[in-house]
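First comes the structure, then the notes that go with it.
In this view, the complex is presented without one of its protein chains, the others remaining in place.
Entry: subunit A
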Amino acid sequence: MEPDLQSPLGGTHGEPARTEWKHPSDHWLRGFVIDNRASLGTLGVFIVMMAVFMIANPTVFTTWYLYSSVLTTLPVALFVVVPLVFVVTCGEIDLSFPATMGFASWVFALVVQAGYDPFLGIAAAIVTGTLLGFLVGSLVVYGGLSSLIATLGMNFLLRGLIQIINEGKSMALTGLADSRAYTIFSSQVWGIPVQIFWAIGFVVLSAMLYNRHRFGAQVRVVGDNPDSAQQMGIDVKRVRVKVFVFVGIGAAIAGTFSVMINFTWWPTAGDGYLLPVLASVFVGGTPTWGGIGTVVGGAIGAVTVSFIQTGVVAAGLSGFYVQFFNGLIIILSLLGHKWNQARYR
């Protein structure tokens, strides 16, 4: 740091000796680490985990197939993990996204099966997701219900509707493989599934929305101190409904992607994502109490969680170890984040 050349006697009284703000750290790297410690912590967990797996079985992790399979399913999770970071930051939770995934992808499947262009199907799915998100959000916010219970209820309700109408029957979408939409959203480029590029784009855009946009700023303030936000003229209820709508849109895209990967829609579509996605958000370093969070951390959390299963099996352990390692990673991450970030009140 530069020495303070201005003598306290030389300056006119009342004038502060230092007129410029200075970051507490002299080095840009230190500031970067302090600002991003939650996501860097998650990255650390991921690297350690992968190192353990690689030591256990170095050969399997050099095969491309392993990464390819992770890269096919990971994007689906990313499209819901990221909006959930917004919801949790806002001091709420949404457990209804698996049913929204199923519902929106059902609409997509219906449109495609009826012979329309898959692009139209995607648009219809996103509209459905938006409406369902608005419905769930309005129920929680204007109905004044606990989001934990209300969204759990909505998850059962919507899934139940799907089950009643379809009676457990799936839908095969064989024509999808020849469509232009499939080439754009679900094919491979140099052996890499293209979904991952869309997902990365989504994560980057959302991270900007979170950190550099009025929406993200208001979500954080509302989650931090809703009374204060209200006093300063923020429409708190509207911000809260918006985060649920965002989850609806993300879930619609995620559901559609999962159908496009499998060429088939099942009435259970999205069901398996509930717990891994929630785990990813918290493993990623977004605390449960609201006000702060990290989109990039959540994304790295999703990568970590989706590598656990593949990694455990690839490391030569039986599938029975998967749940144990899932739990271990979640607990260790939470302990790490608790130590890593202070909670201000």
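Operating definition for what follows: contacts are C-beta pairs under 8 Å (C-beta built on N, C-alpha and C of every residue); 3 or more make two chains touch, one makes a residue touch a chain; residues count from 1.
Convention: contacts and distances are computed from a predicted model.
Between the listed names "Heterodisulfide reductase subunit A", "Succinate dehydrogenase hydrophobic membrane anchor subunit", "ABC transporter" or "FAD-dependent oxidoreductase", the UniProt record for the complex's undisplayed chain reads "ABC transporter".
Among A:R180, A:R214, A:R238 or A:K338, the one in contact with the hidden chain is A:R214. Of the candidate positions A:I192, A:I261 or A:I292, contact with the hidden chain is made by A:I292. Within the whole complex, the absent chain has one touching residue among A:T63, A:Q163, A:T183 or A:Q231, and that is A:Q231. Counting the whole complex, the residues of subunit A in touch with the unshown chain are 16, 18-19, 21-24, 35, 208, 212-215, 217-218, 220-221, 224-225, 227-229, 231-234, 291-292, 342-345.
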